[in-house]
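Taking it in order: structure first as structure tokens, then the write-up.
Just one protein chain is left out here, and the rest sit where they should.
We call the chains A, B and C, going by the order they appear; numbering starts again at 1 in every chain.
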Amino acid sequence: MTYQPTPIRSDIAWSTPDRISVRGLDLPNEILGHFTLADFSFLQLTGRRPTAEQSRVYDALLITLVEHGLTPSALAARMTYAGAPESLQAAVAAGLCGLGSVFVGSTEGAARMLSDALADDDGSTDLEAAAESIVAGFRARKEPVPGIGHPFHKPVDPRAPRLFEIAAENGLSGRYVELVQLVAAAGGRAIGKDLPCNATGAIGALTCELGLPLRAVRGLGVMARAIGLVGHILEEGEQPMAVELWRRADDEASAHLRPE
Amino acid sequence: MTYQPTPIRSDIAWSTPDRISVRGLDLPNEILGHFTLADFSFLQLTGRRPTAEQSRVYDALLITLVEHGLTPSALAARMTYAGAPESLQAAVAAGLCGLGSVFVGSTEGAARMLSDALADDDGSTDLEAAAESIVAGFRARKEPVPGIGHPFHKPVDPRAPRLFEIAAENGLSGRYVELVQLVAAAGGRAIGKDLPCNATGAIGALTCELGLPLRAVRGLGVMARAIGLVGHILEEGEQPMAVELWRRADDEASAHLRPE
Amino acid sequence: MTYQPTPIRSDIAWSTPDRISVRGLDLPNEILGHFTLADFSFLQLTGRRPTAEQSRVYDALLITLVEHGLTPSALAARMTYAGAPESLQAAVAAGLCGLGSVFVGSTEGAARMLSDALADDDGSTDLEAAAESIVAGFRARKEPVPGIGHPFHKPVDPRAPRLFEIAAENGLSGRYVELVQLVAAAGGRAIGKDLPCNATGAIGALTCELGLPLRAVRGLGVMARAIGLVGHILEEGEQPMAVELWRRADDEASAHLRPE
Partner (left out) sequence: MTYQPTPIRSDIAWSTPDRISVRGLDLPNEILGHFTLADFSFLQLTGRRPTAEQSRVYDALLITLVEHGLTPSALAARMTYAGAPESLQAAVAAGLCGLGSVFVGSTEGAARMLSDALADDDGSTDLEAAAESIVAGFRARKEPVPGIGHPFHKPVDPRAPRLFEIAAENGLSGRYVELVQLVAAAGGRAIGKDLPCNATGAIGALTCELGLPLRAVRGLGVMARAIGLVGHILEEGEQPMAVELWRRADDEASAHLRPE
């Protein structure tokens, strides 16, 4: 009953004592000094080098995902660092663990909505009709339409129009960008108020324009946010708030239980 | 006995309904389209925008840390993804948790060694003598000198000379770079064989040349590796190996316990 | 535009300088020496102390979830420990991150299937018909029925009958236990081969018999597995395998890429 092994295989990288190669390029001589970090990440994720236009849009999209202030994710990282300052990596990890369905992971929903709608598009899909149908579908399932409206950034999430502008300047304002804006318009009509496209919707559309695989979308948010979290952890080391927030929360939340 | 709060403060970012600002710059208008991801990460970590020369060195340094093949960190991420494919973020987090004292975190040791040695340097420190003293210190404590020699990449880790070349081309080959190479030479003399500076040593020196705070060094490895891990997880989704490695390991490791 | 706070509240624990109380009991005097760890965990999760019968079933159920050999979760923990031996806690965390929809988290699916079916049960539900309907539903959605059959443990997962036996001995073999076994029988009839109830199905049924909230079910697996992972990490410290598995995997997976 000995186990019969099946071969395993990875096409990402290889090393010999004197060479290191990633995605078919020699790391020291063909990558270092020839790629920016973001372009290399595009290569690492897709096996392709982005064009100069794709590169500019991709940089903007990733930067948008890095930093959003004292989010739950930043707070989790700071709380963790306060307990284990010798393990900065674990503090980043703790902060990333919460990038799920509610926050950053929601870009995935927007990208899926758009790529599903245009999966068989040969350029003749009626985008107006597609947008109406998308909105009707979410309303029928009583689910919110991803990528439109924002609870705090009103009337317009200022990141979205700027991302669309950068896409247009680089020739990447295609049918996914058009569709997401039509979805926003249709969504707004359906409930009778303005629901402009937000950063999540813009990022979802741009990942489609860049031809990134759907499964990579959440990954973009995760790798970008890792940068933001390192910034928060460094600040926590110099200007701590975790212990203060703990004391406040513990004191307030159990006040009703404590004897006088 | 009510808790008396102390104010908390963060200087990284702020938002209002129509504006988002990071490190004093307007995110949509002054950052998006004007920064690369790496340059923005430099801003996020230090509050400063790198010069063009710093930027090129910083990109090279970060890229070096992204990908090293099927490391324990990549394998931990793949194992995690196999169990929770709906939580890509947790698979990245699991992979990052191991970037501690043994692997990626070791760049911190090299950076500390160099920055301690030149902490009070006014340009007159005798670097030869400093290198000898560093090596003697590690040998007295029976600890390995960080940043020199490599168990696999022989005779020379090909990343190190290339990183030094990029630093020189950009005017960033200063006293830290000189010192780490003198340390390598002194270490080699001490044991009578060649121990050239490795990627860890080069990265440690370059973080010092860039003026990055010591505590940021491990953070660079963590945020760079997050990119590499997303690549491995995407590949695992298409070309899985985690379940196969599990079956093999479980079968082999307990074979001596199982009845015939 | 200052934020208007809403009060927060937790009912789990409170402390004063001379007292610590958990779930309404004085920790030193009413809990320590009066509870086993598992019974205290039942209190922590539900606010209730289990009866002696519930306690025996709960212990068995939790123990079943602790250890399953060199699972992907155990391997992720060992890989992490190899890189960061100073952060045992992060190695356990890495191992837990993979307890999602594929492995341990699958007990949740079995529990949900059973609790949904008997949500309005007043004792008169026809369990045979309910089982047929459950199986028909999963087959219509082309999803596997949770909790029945096992790819390795054949013909019968030996944990399931033993868990049912312990439940019966303690008066906890009720309608959920009956239903899960009827589901297994119906599932087997549907595909014409034996698909006996497995450990996942038995645990799902027992969590229902114990009145545990559905959302707690995955939590049981997580907290039990934390114990198992500590065991693996301690063994990794004395008898390491992570580096060996890394070297093997890296060598094999990229062999097709490396030059001769």
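Rule of thumb we're sticking to: a residue touches a chain if its C-beta (ideal position, glycine included) is under 8 Å from a C-beta of that chain, and two chains touch if they have at least 3 such contacts.
As the structure is a prediction and not an experimental result, all values here were calculated from the model.
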| item | value |
| --- | --- |
| Visible contact partners (per top-of-document touch definition) of the missing chain | A, B, C |
| Residue of B:Leu37, B:Leu114, B:Ala216 or B:Ala249 touching the missing chain in the full complex | B:Ala249 |
| Chain not shown: contacting residue from C:Met79, C:Cys97 or C:Leu195 | C:Cys97 |
| Hidden-chain contact residue, picked from the options B:Ser21, B:Thr46 or B:Ser101 | B:Ser21 |
| Chain C residues touching the omitted chain (full complex) | 2-3, 5-6, 8-15, 17-20, 22, 27-29, 31-33, 35-38, 40-41, 44-45, 56, 59-60, 62-64, 66-70, 87-90, 92-94, 96-100, 104-105, 152-156, 158-159, 161-163, 165-166, 169, 213, 215-216, 218-224, 226-228, 230-235, 237, 239, 241, 244-245, 247-248, 251-252, 255 |
| Touching residues on chain B - with respect to the absent chain | 7-16, 19, 21, 84, 86-87, 89-90, 93-94, 97, 249-250, 252-254, 256-259 |
| Residues in chain A touching the chain absent from view | 1, 16, 69-73, 75-76, 79-87, 90-91, 93-95, 97-105, 241-243, 245-246, 249-250, 253-254 |
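Simple rule for what comes next: only the chains that are shown with their structure count from here on.
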| item | value |
| --- | --- |
| Closest chain to the centre of mass proxy, which here is the mean CA position | A |
| Distance between chain centroids, defined by C-alpha means - chain A, chain C (Å) | 31 |
| Intercentroid distance (Cα basis), chain C paired with chain B, Å | 36 |
| Between chain B and chain A, distance of the C-alpha-averaged centres to the nearest whole Å | 23 |
| Touching two or more other chains - residues of chain A | 8-15, 19, 87, 89-90, 93-94, 97, 252 |
